[in-house]
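Of the protein chains in this complex, one is absent; all others appear in place.
Chain lettering (A and B) follows the sequence in which the chains are written, and residue indices restart at 1 in each chain.
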């Protein structure tokens, strides 16, 4: 009895994992607890267990509730495929498809948030434990959480599978936790992929989190965590990576693709890093530092904003206009150094019409340091690639690779609002491209080549 | 029957995995397909399966053909050891060796490309599926693909095990695919490690890919992928990392060691990132951006070029001379920012003799931005460490650590050919070290210390 530490959901004696894996896992967790009796004898603790989900389709109708440390839930496949492409394919074509659903070790989230209640009720995996110590070292690895469908969001679009709304969350950590790991997972068609509160030493590494309303949300407060080496892309309404009141967050080596209202949205985040990422967006506000976010380093990133090239999604956007700032900064002593920032857009799509898009906009705060950034702004003579195809891949790659016929686009490289002072702008735009009060901010223009 | 999702190649009832693991895996794949009958009932899909390769030696004489999504093939050990050192050790010494072959979960590629046919016939793992959707989420993890031997390549060297030629490929993905993962693998003594076409959201992460003719080749076109955190090193003929017509590729956190004709070779690659890597090479052309590669960010990388220190390989090189450019750029609006670039070489090895080596060479295109790079060029008074040893490790570490007796070497830090205009060069070389038309390019010299 005591030595049982490996559980397979397909071999457990309570419930049917194909019908409700939630009931099965909760029963296994109860079993683990009954075995954790060996406390503090010969330094012996409560080592937890591993629950294995083989490749397969597992409906989840009962929320999994985790309140023990050292639990690892793992599968054998992240199983991502694009549900967005599938739901924007005419049904008649689907009949010829090899498969139409995500796969791997796949949890199908049938749970719905209870009406009028907290969003956590719509979470597939819910972690909560009161008291001391904080729950530690829960690990999620190598399986797929699939929200299955989005629903009509009353926006007037009446296009439910493109709404990025369904009240479902993949993993929800409700209170303080330490040293959690989320690795090798797939998340798809959830309104929220991962939501955590009061995170410490959290690692979100090498996952595939896409076609979710929001991908990663670190809420409340937290410290000393990393979001690294993931493929991420939220819907047009939400955040790819959001953090709140966080210190010491490291966001690096991620490839964050569209759509995402923001690729990075920091609220009150301080002394944190956004480095060596690749960001691609279809909207302004790719990176937002607000609510006094301070001492954030943004370096060695590639930012690209272009126009939505895929027909089915061209009716949607984030609502931010081109004067909002591709990078929007409200806070103190932030550093934006050595980034490549690219905007390529046909003038017909610029909002407000005729406006000169703003690349970096400092709205408030002091002491920000913007240095050695290369802005490239271009436009196309005529609309070519975006109307040609209904294929998401062809549209995106076609748009990405269109660099030959581009003309320069006039932009404001850096704009500092009058509420903000004492910033330093170096080698990040020519004299004509930078709008700021040069008497209260420091400026050195990028030298301009002769013609 | 339906619930079987875990296969062990040593427990399957068709074929002998030690004699031909290819036949075994193909038989397992056929079995998986017969079970995938549950399409679109209650949102249920075709979840795939996992095929496990325990530690052991498995010959592969039949090519594995993969045409189902969500298949994971995994082992328990990447098993790399240096076959190059072994094949350059006198046979008499080998008798005393503990072991002479790679190990782990090791696939021995006995397959050979069919004469006169496509190179894909020499692939151990061949992925191809026509129709929709693109094949998704195939995963390779934690095993070793060993090409065993190189063969005489008619170059006149008649040194077959150093030819980096054998027509073998580890993993070959022939057409469009989505969200593949290659993680924790070992690749050794293959002419091509990984070759893919039309990749989307591919992750090549934390692998050991070395002593292959070429390591990673992303061909055709593709987007939104990552090559991260690998140990990589191709042969003197080939590419460590090659990409073609790609947008949004993130290459970060890799340690790319010699030899490699190029560490990075991009053809028509746009809006991509090469950041926070460590590159070491023995030849010029460490990084090549050609065929109108544009808006590529190269930042926070360490580049080192020195001379081949190991006796057995000193007869080989890539053929590029020292005027070619350690970094060679042909394209527009690329950014080379905040790198450390080091060249250390005895003057006797410089080609053409007496030439002043070129560090960054911009051959064509406009709008490139080269800023804040530190070039360190040194030479040794006399040849010391390179002749002393037949040990690859001792030779390489000896050469690497030789920094005390170095004298400055005169180089051209940046050279812009006349076909290229409108580039901006800042803080990346003194006035005397930069060769360009200052009337059509912008320049700010790195300030020079007094003596």
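One rule holds in what follows: a residue touches a chain if its C-beta (ideal position, glycine included) is under 8 Å from a C-beta of that chain, and two chains touch if they have at least 3 such contacts.
The shown structure was predicted, so the numbers you read here are calculated from the model rather than taken from an experiment.
Interface note: of A:50, A:94 or A:323, the residue touching the hidden chain in the full complex is A:50. The hidden chain makes contact, of the residues A:137, A:314, A:364 or A:430, with A:137.
Among B:14, B:30, B:100 or B:432, the one in contact with the hidden chain is B:100. If you put the hidden chain back, the residue from A:76, A:89, A:120 or A:294 that touches it is A:294.
Contact with the undisplayed chain is limited, among B:170, B:186, B:260 or B:367, to B:186. Checked against the full complex, the candidates A:121, A:221 or A:314 give a single residue touching the omitted chain, namely A:221. Seen across the whole complex, the unshown chain contacts subunit A at 3, 5-6, 36, 38-40, 42-50, 68-70, 72, 74, 129, 131-137, 139, 176, 178-179, 181, 183, 198, 200-201, 203, 205-206, 221-226, 228-229, 245, 247-250, 252-253, 268, 270-273, 275-276, 292, 294-295, 297, 299-300, 332-333, 335, 337-338, 367, 369, 371-372, 421-424, 426, 439-444. Within the complete assembly, residues 10, 54-57, 59, 76-82, 85-86, 89, 93, 96-106, 108, 148, 184, 186, 206, 208, 210, 229, 231, 252-255, 257, 275-278, 280, 299-302, 304, 337-340, 342, 372, 374, 376, 393, 396-397, 400-401, 403-404, 427, 446-451 of subunit B touch the chain that is not shown.
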